[in-house]
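All protein chains of the complex are present and in place, except for one that has been dropped.
Chain naming follows the written order as A and B, and within any one chain the residues start at number 1.
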Amino acid sequence: MIAAVISLGGIGLSAAVALGLAAKKFAVESDPRELAVLETLPGANCGACGYPGCSGYAKMVVSGDKLAAVCPPGGQEVMEKIANIMGFAPITTDPQVAVVRCQGDNAKAKLKYTYIGVTDCVAAQKLADGPKLCPGGCMGLGTCARICPFGAIEMTQENLAVISREKCTGCGKCVASCPRQVIELTPLDATTHVLCNSHDKGALIRKYCEIGCIACQICKKNAPDAYVIEDFLARVVYEHHLETGPGVEKCPTKCIRDFAGGYPQGSSFAPPTCAMPPQKVA
Amino acid sequence: MKLKTFPGGLHPPDNKQWSAHKPIETCPLPAELIVPLSQHIGAPAIPCVAAGDVVKKGQVIGEAKGFVSVPVHAPTSGTVAAVEDRLHPMGKALPAVVITPDGDDAWGELPPPLDVQSASVNELRDRLRDCGIVGMGGATFPAHVKLSPPEEKPIHTLILNGVECEPYLTADHRLMLEEAETILDGIAILQKILGVKQTYLGIEANKPDAIALMEKACAGRDIEVVPLEVKYPQGAEKQLILAIAGCEVPSGGLPMDVGVVVQNVGTCAAVADAVLRGIPLIERIATVSGPGIKEPKNLKIRIGMPLAHLVEQCGGLNGEPAKIIMGGPMMGMTQLSLAVPATRGTSGLLLFTAENVPLRPEGPCIRCGRCVRACPAHILPTTIAAYARLDLFEEAEQFNAMDCIECGCCTYSCPAALPLVQAIRHAKGAILAQRRKV
Partner (left out) sequence: MENRLYLSSSPHVYAGATTDAIMRQVIYALLPACAAGIYFFGLPALVLLILCTAGCVGFEALGQKLMQQKLAIRDGSAALTGILLALNLPPSCPWWLALLGSFVAIVIAKQIYGGLGYNPFNPALVARVVLLISFPVQMTRWTAPAPLGSGIDAVSTATPLGAAKEAVMLHGQLPADLQSGFGSYLLGHQAGCLGEVSALLLLLGGLYLLWKKIITWQIPVSYLGTVVVLGGLFWLIDGSRYPDPVFHLLTGGLMLGAFFMATDMVTSPVTTRGMLVYGTGCGLMTVLIRLFGGYPEGVSFAILLMNAATPLIDRYTQPKKFGLVAEQA
């Protein structure tokens, strides 16, 4: 009994001493600020900053005398903390959220064929450019939802991707993953978006989608500088920060949506409860 | 006597009885011919005609671009209606020359017949290029390129592919029965170009009439007919070489690395027509079959004929088609519409009805190993596909994703209905894209 206690205790003690010595001898020199910065970061390793993971970003921060890149998921809060730790001049971030510019789910948009195969948008796109007649619309097979590190994207029952404005951190991974470039990063304070991604002429769009932009220009007529029509597709001019309401009201196909009023049909996300920053009036 | 073959592979029902006994029927001209400028591996041809031009049968309408390319010819005489994007078998609209036939089917000026004995090897190869000869087994690789191996890779064996292992397809079978002399003329030309020591003609044992006929015809011609075990994919180039020559083409390599060149029997016939009669590749045999067509047939079609026209020649559709397959059922491509034109690589058109398209829900991989045992490339389809679906392309490459010949044996055998070939193709695409970036 005593022998067992002594021998095991002895092994434990010598192991502890050995580990302690090793920790001291093989310790890696590192800037203590790096750890402090790392602790402020969200830890999602999403790569939106352009650096390999959060530790890569922290390394970059402490190696320079100013911030070479922002951390979008961290946002303003994290940037201020880092500025404090490093003694940098404070910077203001431009928070962005991703938006799926399409509302043409299976109930509203026609298919050219029924797809059988791997449930992945990139794979489906390889088969005759995807099952939808609309060349730019969301196929709803979930590639973006799977790649989102923050779980901000849901697929509705009718195969449409919808992104939660609350959960999205603007990291941009979904934008890169979409084979049709349906997803766009937009300023957080902009709540109105034209949810269509097809540059086909209106008459053609009518044939395959109920809720696509037919470039009728009604939005532009009612809110002149808030919208612009480019290549048969309307878009909100975010830089102008103008009132977009009249366009939303008068749009005949209802392809323009103000997310302050709620998410596209079929989405389970609740409309934002907190007041959105007001749009500036011209 | 045990027939030669390769390890692995499967035995899908061959379904050749629908059309194997039907002689080749010439298909009349349709109202419009759509000739895609890209019908071969390599750079697409560049159009040299414009809307309104009058063309003669066999006239060059698209010029070859670069070495790995061939010209495209008018399949009949008529007027060029347009040079525009039209739906291509690849699934998207690609440049094509649309011709309205004038009904005369009149030949234009053709290159003169060459005397095989006196013509030089270069002359023969140039003739093949000028006549647009490509591999007609489906790969459509320009023949003149395949027949120009570099000096450090001497060719000693020529293997002719009369296997036709895909179910339903009987075009090569009928060609051997009805045009044996033309095929043999073509083989003689290939023998001259390559200067080979031995020549073999591989035919699967499910075509005993073709074997008997070709054996008789080949007597005294220095060609050995090799009957092969009926197995899929016996007609795949590397598996065919293993079965006949007994050696494996190195991974990542080509048949010339083991001194072999393989050509389809249809290509041989086209080679003979090009050299001996100056006829460019504007016509081929295609099998139209499947439960969705009223009268399965083997048709002699012109390049550019819309698939709908072929269907019409075969008595029309048997109900609404659920899948339109260009090629065979194991490696063919599903089509968006019957308006798509036939090309130089169209060996078959299959119509499947809804009963033949089982909507099998995908289950988890139960690691049963059937795909591993069936794989003729001896890789692990289940492992590669699993990595591919997780976007782990480096690991997929380590497990030899690039060695996949996309034959479909794995997906065919999978009890969990996993889309293995699609996933592996996705990985191969990503690996190639990554290599191009570096």
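Rule of thumb we're sticking to: contacts are C-beta pairs under 8 Å (C-beta built on N, C-alpha and C of every residue); 3 or more make two chains touch, one makes a residue touch a chain.
Small disclaimer: the values here were computed from a predicted structure and weren't measured.
Novice: Looking at the whole complex, which of B:Val83, B:Leu201, B:Cys414 or B:Ala430 touches the chain that is not displayed?
Specialist: Result: among the candidates, B:Cys414 touches the missing chain.
Novice: Tell me which residue among B:Pro150, B:Gly220 or B:Pro364 touches the hidden chain in the full complex.
Specialist: That would be B:Pro364, which touches the missing chain.
Novice: Mind pulling the subunit B residues that touch the left-out chain?
Specialist: For subunit B, the residues touching the absent chain are 10, 12, 91, 167, 238, 242, 247-253, 257-258, 320-325, 327, 329-337, 350, 352, 354, 356-358, 360, 363-370, 372-373, 376-380, 382-383, 399-400, 403, 406, 408, 411-417, 419, 421-422, 425.
Novice: By the contact definition given up top, give the residues of subunit A that touch the hidden chain.
Specialist: Residue positions of subunit A that touch the missing chain: 106-107, 109-117, 123, 127-128, 131.
Just so we're on the same page, only the chains that are shown with their structure count from here on.
Novice: Over in the complex, which subunit A residues touch subunit B? Could you list them?
Specialist: 112-113, 116-118, 120, 122-123, 126-129
Novice: Sort out for me which residues of subunit B touch subunit A in the complex.
Specialist: Residue positions touching the partner: 90-92, 334, 336, 357, 359, 389, 419, 422-423, 425-426, 429.
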